[in-house]
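Written out below as structure tokens is the structure these notes cover.
All protein chains but one are shown in place.
Showing subunit A:
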Amino acid sequence: MADTENTPAPATDLKPARKVVYCGVCTLPPEYCEYGGTVKKCQDWLEDHNPTLYAQLYSADAAAQNLSTLSVDAQKRAEKDAQKKAAKASAQEARESEKRATSKIIIKRVERNKRKYVTEISGLEAFGLELKKVAKEFGKKFATGSSVTKTAAGGEEITVQGDVSDDVFDWLTEKYEEIPEENIELVEDKKKKSAA
């Protein structure tokens, strides 16, 4: 047993796993950003986050090399393709921002029983939030039950146990600066009260 200490560790010539940078905009390895519709944004991101790789990929040399191996015809087609993609991406972006400007998030306080409330939050998806994730986060943050529920209209919303309307409002406006406060509405559902 004593000599196990002296036994050399098994020789390993294992290569360390490669560390790959992925684009913060389009998620691809940056060398493939040129094939998405967000090249300009990707390029800016890389310049900020990885200047070395940026210099490598976007130097004049690299660009010239890229094209030299393609026939003139293929270059033209690739260029046209890239333009189409970029146009599509910017149209999509315009649509989304318009949708954002006109969409409303509704935080509704609903009285369940006497002094028992639930909070229903709808409209988050228009701002690109993922309901499942946000519901989970609410649950953790407010230490209460929180889930994605179907609405009568066929959509989905988040239902949180308890009256957390103000907290949800604060959380949204702090965490998502791109959501204007005036697009968030706090309402109260008193239909049960008035019926009583």
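In this section, a residue touches a chain if its C-beta (ideal position, glycine included) is under 8 Å from a C-beta of that chain, and two chains touch if they have at least 3 such contacts; residues count from 1.
Throughout what follows, contacts and distances are computed from a predicted model.
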The complex's invisible chain, by UniProt name, from "Superoxide dismutase", "S-adenosyl-L-methionine-dependent methyltransferase", "snRNA-activating protein complex subunit 3" or "Translation machinery-associated protein 20": "Translation machinery-associated protein 20"
Residue among A:L28, A:A86, A:A126 or A:L186 that touches the chain left out of view: A:L28
Hidden partner interface residues of subunit A, rising order: 12, 14-15, 17-20, 26-29, 31-32, 35-36, 65-66, 69-70, 74, 78, 81, 130, 132-133
